[in-house]
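Yeah, one chain of the complex is gone here, protein chain that is, but the others are all in their spots.
Chain lettering (A and B) follows the sequence in which the chains are written, and residue indices restart at 1 in each chain.
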Amino acid sequence: MGKAIVITSGKGGVGKTTAAANIGTGLAQIGKKVCLVDADIGLRNLDVVMGLENRIVYDLIDVVEGYCRVRQAMIKDKRFDTLYLLPAAQTREKDAVNPDQMGKLITELKQDFDYVIIDCPAGIEQGFKNATSGADMAIVVTTPEVSAVRDADRIVGLLEAQELYDPYLVINRLRPDMVRKGDMMNTEDMIDILAIRLLGVVPDDESIIVSTNRGEPAVLDKRSQSGQAFRNIVRRLEGVEVPFMHLENNSMVQRFMRLIGIGGKS
Amino acid sequence: MLEWLARLLGSGDHSKDSKDMAKERLRLVLVQDRALLSPGLLEKLKEDIVEVLSKYMEIDEQSLEVNLDSSDESVALVANIPVKSVKRRI
Partner (left out) sequence: MSKEACIIKGNKNGLSISIPGEMEFNEVLTQLKVRLASAEQFFEGAAVHVTADNRELEPEEKHQLERTVREFGMVIQEPPVRVDGIEEHQREKHLEEEEEDTLLLRRTIRSGQKIKYDGNIVILGDVNPGAEVVCSGDILVLGSLRGVAHAGCNGNVSASVFAFRLEPTQLRIANYISRSPDEKLPKPLGPEMARVSENIIQISAYS
């Protein structure tokens, strides 16, 4: 019996789908059986981020409505045999499925996979309720912006209402240069405010855009910094203690000290 | 220029950092969010307080202040209500 993790944020555009694709691919990379579920009915995107958009025949709604079996709708990844995608319907609306149906579907998927990663739509309405129903735990994605953190806080509260306690936090698109100048909230600031456990910090990285263009998750790119951040996230999910990357060094001296091997880890 | 130099040297007045402003603003807005009181609701609360208190005393509505304040995980309603005079018992 696997674990179902919903990736959510409240605010749109913070990188939920990118996080879902990278975490799912990263888990498959270390040999886990993973099913990515796009719960963003009507605005599907996980398929393009994964580069699998041209393989879709059936979707989640077809499964729920009984037009096909869940096996028929699942698309096998091009890179990993243990990675599958269950795409959302693009031509339907959020209310085409209800939380009970989603819960049942996720439970069914958990039988066959180690991880079921659910990409939640933005917002707090029906789509959120659908995506969280059936999940065992939640990862909240935010960016270091007032609006995104505020929405993340709201989501943490709503997750509790769905009996999803103690979610993980992923801070996305952190810009170390801006943090250093004091023009961007740092990890500590956000943890201070949200008071939830940190799963990872992903730096703002052009390679994410390039990898999305290509449909190749950055986690597969050995040279990508954000890819490294996602590989760390994956290992932490697997219970490995991985130190956080040095992204927010405060001064040249500290950076130099780290370079020569003294000084703490941020 | 001076500010730039100060930053370069790692000293200077950090309270002016935009990230601190962001954090402060967030803190305030979250207090309201978490207490489930919107600014509109706070205004309504103010009106109700005035209405109730007016039964007993004459208050200065202009300088009335009602705010939600938080200190470490707890939220307090802080009201500053100047009293002009206390009404006699009916």
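Quick note on the criterion: contacts are C-beta pairs under 8 Å (C-beta built on N, C-alpha and C of every residue); 3 or more make two chains touch, one makes a residue touch a chain.
Small disclaimer: the values here were computed from a predicted structure and weren't measured.
Engineer: From the touch rule at the top of the page, work out which displayed chains the omitted chain touches.
Structural biologist: Checking the complete complex, the chain left out touches A.
Engineer: Among A:1, A:57 or A:242, exactly one should touch the missing chain; which is it?
Structural biologist: Checking each option in A:1, A:57 or A:242, the one touching the absent chain turns out to be A:57.
Engineer: If I consider the whole complex, including the chain that's not displayed, which of A:30, A:43 or A:191 touches that chain?
Structural biologist: Here the residue in touch with the unshown chain is A:43.
Engineer: Contacts of subunit A with the missing chain: which residues?
Structural biologist: 42-44, 51, 53-57, 78, 90-91
Note that only the chains that are shown with their structure count from here on.
Engineer: Centroid from C-alpha atoms only, then distance subunit A to subunit B, rounded to Å. What do you get?
Structural biologist: Inter-chain centre distance comes to 36 Å.
Engineer: Help me check something: in the complex, which residues belonging to subunit B touch subunit A?
Structural biologist: Against subunit A, subunit B makes touches at 7, 10, 14, 17-20, 22-23, 25-27, 29-30, 33-34.
Engineer: Using the touch definition from the top, list the residues of subunit A that touch subunit B in their complex.
Structural biologist: Subunit A residues touching subunit B: 144-146, 149-150, 153-154, 157, 179, 181-186, 189, 192-193, 250-251.
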